[in-house]
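Have a look at the structure below, then the notes.
Note that one protein chain of the assembly has been removed; the remaining protein chains are unaltered in position.
Showing chain A:
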Amino acid sequence: MANRTSAAQRPNGSTQGKICQFKLVLLGESAVGKSSLVLRFVKGQFHEYQESTIGAAFLTQTVCLDDTTVKFEIWDTAGQERYHSLAPMYYRGAQAAIVVYDITNQDTFARAKTWVKELQRQASPNIVIALAGNKQDLANKRMVEYEEAQAHAEENGLLFMETSAKTAMNVNDIFLAIAKKLPKNEQTTGPGGSGQGRRLVEGDSGAKAAGNCCK
């Protein structure tokens, strides 16, 4: 299990390491556990009756990866189909996405597949997509086989893990796997992110970073 590190707290003047910032969006059917995954990753908490997300929530979390500090800007979205028309607002410009389904519900897996298709068609071309089969703690009620989801992930070039926000299984791991896969050493090709993060100058307050990526 990966450690969740609160990095980027080096004293001023340190020249070690680089900081990259990535926009990540969570998508998936209602009540599959999107907010719970974020809450576990960002705050280490779990609420059995996590309320539904209205509109969107925005959280940040930083992970350390070798000499790089990766800051995730996480957009957590409302899952119900009625709010689908808002989704492009969130995934535009995202460098990474986690598409979540509930392993006890086959419909949510079907919905996850259509989210993947939509992202491949509409989002930034180099977006890193991870598929998360959540609620692994309810494996005794499993309706989606691990192999089935894994095969789909392989066909589509997705990262894949079964997760449990409740037990914390694979939660940090899936974010870390994404962080590893995100390009951190190329030049950005322009606006729209097209897959690269933005380099932050250390001490920079964050959002207003230059257009260059880590180098």
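We take it that contacts are C-beta pairs under 8 Å (C-beta built on N, C-alpha and C of every residue); 3 or more make two chains touch, one makes a residue touch a chain; residues count from 1.
The rule is simple: contacts and distances are computed from a predicted model.
Student: Which name from "TBC1 domain family member 15", "Exosome complex component RRP43", "Vacuolar protein sorting-associated protein 33A" or "Transmembrane protein" does UniProt give the chain that's left off?
Tutor: Its record in UniProt gives the absent chain the protein name "TBC1 domain family member 15".
Student: Out of A:R92, A:K113 or A:R142, which touches the unshown chain?
Tutor: Within the whole complex, the residue contacting the unshown chain is A:R92.
Student: For chain A, enumerate the residues touching the unshown chain of the complex.
Tutor: Touch with the absent chain occurs at residues 23, 30-31, 48-52, 54-59, 73, 78-80, 82-83, 85-89, 92-93, 107, 190-193, 198, 207-209, 211.
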